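Below is one structure, written out as structure tokens; comments come after it.
Here the complex is missing a single protein chain, while all its other protein chains stay put.
Order of writing sets the labels: A, B and C. Residues in every chain begin at 1.
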Amino acid sequence: MSLAVQRLSREFRSPVTTGLIAGVLALAIFGVVRGGTFILVDSLVTGAIWALVAAGLALTFGVMGVPNFAQGEFFMVGTLSGYLVYTALSGVQGRPYVPFVTILMALVVGFVLGALVDLAVFSQMRRRIREGWVMNTFVVTVGISVVMINAHQLIWGTDYKGIVAYFDGPPIHVLGVSVALDRVFAISVAAVSIAGLWWLLSYSRIGRAIRAVSQDEPGALMVGINVGRMRTLTFAISSGLAALAGATLLFQFPSFPFVGVKPLYVAWTVVILAGLGNVGGAVVAGFIIALLEANTGFFIGSAWEDVVPFALIVLILAVRPTGLFGRAVRSVWEQ
Amino acid sequence: MLRVTELDAGYGFLRVVHGISLQVNQGELVALLGPNGAGKSTTLKCIAGLVRPWKGDIAFRGHSIGGLRGDLVNGLGIGLVSESLNLFTGMTVYENLLMGAYSVPEAEKRRRSLDFVFSLFPRLAERRPQLAGTLSGGERKMLAIGRALMGGPSLLLVDEPSLGLAPKLTQQVFDALRKLSDDGLTILLVEQNVTATLEMVDRAYVLEQGEIVLEGSAQKLSESEHVKDVYLGVMA
Amino acid sequence: MTAFLWRRRGLGVALLALAVLPLVPPFDAENFRRWLVISALLAGWAIAFDFTAGYINVVNFGFAAFAGAGGYASALVTIHYGLPIWVSMFAGVILAGILGFLTGVLTLRFRGIYAAVAAWFLGLALLGITRNVSPITRGPLGLIVPTFFSTDSNLPYYYVVLAMMLVTYLVLKAVTESRAGLAFRAIGQNMEAARASGVNPTRYRILNFTLSCMFAGWLGAFYAHYYAILTPDVMATSQTVQVLVAAYLGGRGSLWGPAAAAFPLVFSTEWLRSNLDRFPGLDLVVYGLALILVMVYYPGGFAELVHAIRDRRLRLPGLRMRTAAAPQPGEAGAVLSDVRE
Partner (left out) sequence: MSRGRLVVVALAALSLMAVSCGGTSGTTQQEFKLGIGGPYTGPVAKTGAEFQHAATMALEKVNYKIGNYKITPVWVDEASDPAKASSALEDAIVGKGIQMGCLNWHSSDAVAMMPVAGRHKVPYFFGMGATGVVNDNFNKDRAVNGYWMAKGWPTPQKLATPYGDAIQAFIDGGSYTPKHGKTVAIWGEDTDWGHSLTGAIKDKFTSLGWTVVDSQFFKIDATDHHTILNKFKSEQPSIIAGTSTAPETMSAFIKQAKEVGLDSVLIADGLGYVGDFYKLVGSASDGVLDMQPLFASPAAQQFVSTYKSRFGSEPSPSAAGLAYDWTGFCLKILKRTLDKYGSLTSDNIYKVGRDELWTGQLTYTDGIIMNEYKFSPDSIPDPVIGKGEYIFPVIQYKGGTGQIVFPPDVKQTNFTAPA
């Protein structure tokens, strides 16, 4: 705990951060007063989900230095395996545990696939590449993304494989805003997963080892950590999280080859705003992006929903080149 | 305990170490001396598995460990305190020490190691919840040594412990190393500070331009003309 | 100047070959001439892209947006002011140059992946703006653009784009061989060190971005007047990816490598697309796998292959003739520690 306090107090010493938090609060209040409470509620729900999608991306970059352009495709894998599992369980649909089984299976599929991809691709690259690691892996993830999208089309076709809803029933009302049960489910899954990830990274032996690799690779080797295995594990966790998000959001993102495009863009926006490699920051930034989108959509028009955040992020970066909560992970990303 | 034979190593096209051989016996405190760029650190990294040797053999307790990955070398009981320390700057002192005992499964053993490190460096106990990145230079060095000790090594490799430290702090670190050696730990030390080192070690090798030019007991080396001319002369 | 040209005699041979190619079978068929046009256009873009990626080490991930902006500017000037296309193309050059300049200024403090992503986001914002200012651009409805020629062949288009590619190459190559080129490489390798040795990174980075975007916009104008239709999708990330793939497969930092790679790349992908049409998507799987394999096993790309042959040290994947030179398995840690110390 004291660690978190230390970090927070350091963040707050920066006037930029303080100013930004004040700005976000102002935006939220403005939105609520001029628009309605739904801006706040919807931003919270959407933000939690974006945070989940982005956390894996941040983790992969922080630990492995891989800016993953294929993160959206692992989301796609999640929607697909979620759909296949859910329809396979059609005999027992309606039982409340079925959605949970579905998303857990998606998590497992994403995890295993991520591990395989790391072993087949990134482990091989690590043996060979000396310089330009970040950009080379970036290009490779572009290739992975192309392969996964089109493999989906070849094997499972182009149909929209989706569901109406995990949970039937009337929406619940929060602050006068109706929220469908599925979205309540999604925000709960997001909250639990993020808390789980946070616990894993902060307090477990493996989580510490992952952080150790991200902070100092030779140091990690020196204390006996199998760095390669930790990187494989990291990529697997990150892919698993993306797949989990995909399966959880199946009601909103039916599975088809290109379903990962939107989550990918959002995840990148969030991660850049937070500072690459900063998992905790990604969670906060997820909410900020959601709030920005909602306000833009309401006050300027939906068509501008991504123009404004993109432009704003570039401006924020101009003031603070490592993102809002960026750490100096220079040695990795300056290549 | 450690025997290095005809070791060649380097980076890219650049060969840094030319066929050196050395040996460290059980319980000894041995130093590898030499000027900057002589290949001392590279040798140490080869032993620790951070740099892959091009040629030659490294044997630990009779088993060849040349080219073994760093984490596996660590698992065999070889601890390394590198020149740049390689601390986990975003973790607390306590977490760093805990990471040092990463491959020690027994909680009891970990706790005993921790107590030992804290008794050796009481300063670290005071700094326990602080982030490693916020420590002073001397404290970092202590933490790096402490972290290496947490794994319960039977051989400790220490790279330039005096680097960047004030003489007083250097002395403290050297005292600690001497004490560890007296307690029976085998230590291989790389140093540029020849005078202070020769005062405390049992034996030493002098490495120049990747080759061993002199070796022998500390006594013998302090009396050698070459050492006097090149190193002690400069120091004086 | 003569010396400059003499050193380029290899280029002359290649160019002659490219100029004759669409006249000899089997390349003289219209579909292959079209592939040649696509290749030359991609080659030109890859050169301009490599000018930034391979020299100052910043990957302009918003590249297509700048190229597309050039296309839009040229198209709009032609439509509204009735200027000849040759003239209005320079509107594209100027607009893209200005945008490149602004991007250079905005991303000045960023390095590596941050600069890449900042350029990406700028590109996406530009795309969004293009889509939304529909009174001017017609947005997603698409802008019909006058074409260069009302000809029934791709051949004149090919010679136009080939000439444009050549000019792009010669100008950018001349810049990289001047003092500025040294400065670019210095900045690309280590900005602080470059600054310390008296190179003004600000000026050179902005210069680089501006030049690269100017040529991107110029070629973007060709795109507009060739395909006769512009939609905001020409600025999409997928278009940047095509250029990036050509540049990386070609090998960064040589300018000619990306250009040379563009031709076989376009031909093989179009061939796959044409012949695997029973399995839509299979061609892209092959393409993606090829990209992954090349990046994993031969990240130096085409240019390195040629250099290796010239230096007679052909290294095939998995076969290391100089084990000493190659980083060893599992030693990323060691490599990193080298970098850090």
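In this text, a contact is a pair of C-beta atoms (placed from the backbone, for glycine too) under 8 Å apart; a residue touches a chain by one contact, two chains touch by 3 or more.
None of the values given here were measured: they were computed from a predicted structure.
Seen in the complete assembly, the chain not on display touches A, C.
Within the whole complex, the absent chain has one touching residue among A:Glu73, A:Asp118 or A:Asp306, and that is A:Asp306. Residue A:Gly297 is the one among A:Gly62, A:Gly297 or A:Gly323 that touches the chain missing from this view.
Of the options C:Gly12, C:Pro84, C:Pro156 or C:Pro280, the residue whose C-beta touches the omitted chain is C:Pro280.
Looking at A:Thr102, A:Thr137, A:Gln153 or A:Ser239, the residue that reaches the missing chain in the full complex is A:Gln153. Taking the whole complex into account, chain C touches the unshown chain at residues 14, 17, 26-27, 29-32, 34-35, 38, 131-132, 134, 139-142, 144, 147, 150, 152-154, 223, 227-229, 231, 233, 260, 263-264, 267-268, 270-271, 273-275, 277-278, 280-281, 284, 305-306, 309-312.
In the full complex, chain A makes contact with the omitted chain through residues 35-36, 38-39, 42, 46, 150, 153, 157-160, 162-165, 171, 177-180, 183, 251-254, 256-259, 261-262, 293-294, 297-298, 301-303, 305-306.
The rule is simple: only the chains that are shown with their structure count from here on.
Interface comparison, A-C versus A-B: the higher count of C-beta contacts falls to A-C.
Look at where the CA atoms of chain B average out and do the same for chain C: the two points lie 50 Å apart. Averaging C-alpha coordinates per chain places the centre of chain A 31 Å away from that of chain C.
The mean-CA centres of chain A and chain B are about 42 angstrom from one another, to the nearest whole unit. Shown for chain C are the residues in touch with two or more other chains, namely 328, 330, 333-334, 337, 340. Among the residues of chain B, those in touch with two or more other chains are 50, 69-70, 82, 86. Touching chain C in their complex are the following residues of chain A: 61, 67, 121, 124-130, 132, 134-136, 138-140, 142-147, 149-151, 153-154, 217-218, 220-221, 227-228, 257, 265, 268-269, 272, 276, 303-304, 306-307, 310-311, 313-314, 317-318, 321-323, 330-331, 333-335. Only residues 48-50, 69-71, 74-75, 79-80, 82, 85-92, 95, 98-100, 102-103, 129, 131, 147-148, 150-151 of chain B touch chain A when the two sit together in their complex. Residue ranges on chain C touching chain A, taken from their complex, read 53, 59, 106-107, 109-114, 116-118, 120-122, 124-125, 128-129, 131-132, 241, 244-245, 248, 252, 279-282, 284-285, 287-289, 291-292, 295-297, 299, 326-330, 332-337, 339-340.
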